[in-house]
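Comments concern the structure below.
Our next item is chain A:
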Amino acid sequence: MLPDYLYIIFFFLLGIAFVGSAFIVSWVLRPRAPNSAKNSPYECGEIIKGDSRIQFNVRYYLYALIFVIFDVEILFTMPWAVVFRQLGKVAYFEMAAFVLVLVAGLYYAWKKGALEWQ
Partner candidate 1 sequence: MQNSDLALQIKNKFPSIVLDEQPNFLVVPKTALLDVACFLKSELGFETCHCLTAVDRKDKMEVVYHLYSFSNHFMLTLKVIISLDDLTVESVSSLWRSADWLEREVFDLFGIRFLNHPDLRRIMNPDNWTDHPLRKDFKREDFIPRPVTLGLKG
Partner candidate 2 sequence: MAINEKIPGDRFMEKFPGGEIILTKSEDLLKWAKGSSLWPLTFGLSCCAIEMMATGASRFDIDRIGSGVFRGSPRQCDVMIVAGTICVKMGDCLKKLYEQMPEPKYVIAMGNCAIGGGIFYHDTYSVVKGTEQLGVPVDVFVAGCPPRPENLLHGIMKLQEKIKHAKQRPSTTDQK
């Protein structure tokens, strides 16, 4: 039973090492010369007018929400898509049902006007 978990742990560590090495190598190689102008925010070369810490419009949150739903959907279809030939007909219809439920959700959001900006 244990070796199965070993694989997962091994892949988890490999992921962390892969991402970490990218950071470490670039941290080592890049020159560092911070100065005040470089740390100031980039505003097309002009002085910053007004403050950027404001209450954002709720529309942005709705967009983010719908994006997350479909992102998770792809997360599930990916492993299925790798082996869907061996799984046969049943898995196919199962996945189709899963996708249809989400499309219905999108249709509802569309008709409700969540995607319109106004």
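Candidate entries met the following condition: all candidates are chains of the complex that A comes from, given by their letters.
Note that in this section contacts are C-beta pairs under 8 Å (C-beta built on N, C-alpha and C of every residue); 3 or more make two chains touch, one makes a residue touch a chain; residues count from 1.
Source: prediction; values computed, not measured.
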Neighbour of chain A by the touch rule, complex-wide, chosen among 1 or 2: 2
Touching residues on chain A, where the partner in the complex is candidate 2: 29-33, 35, 37-38, 40, 42, 44-46
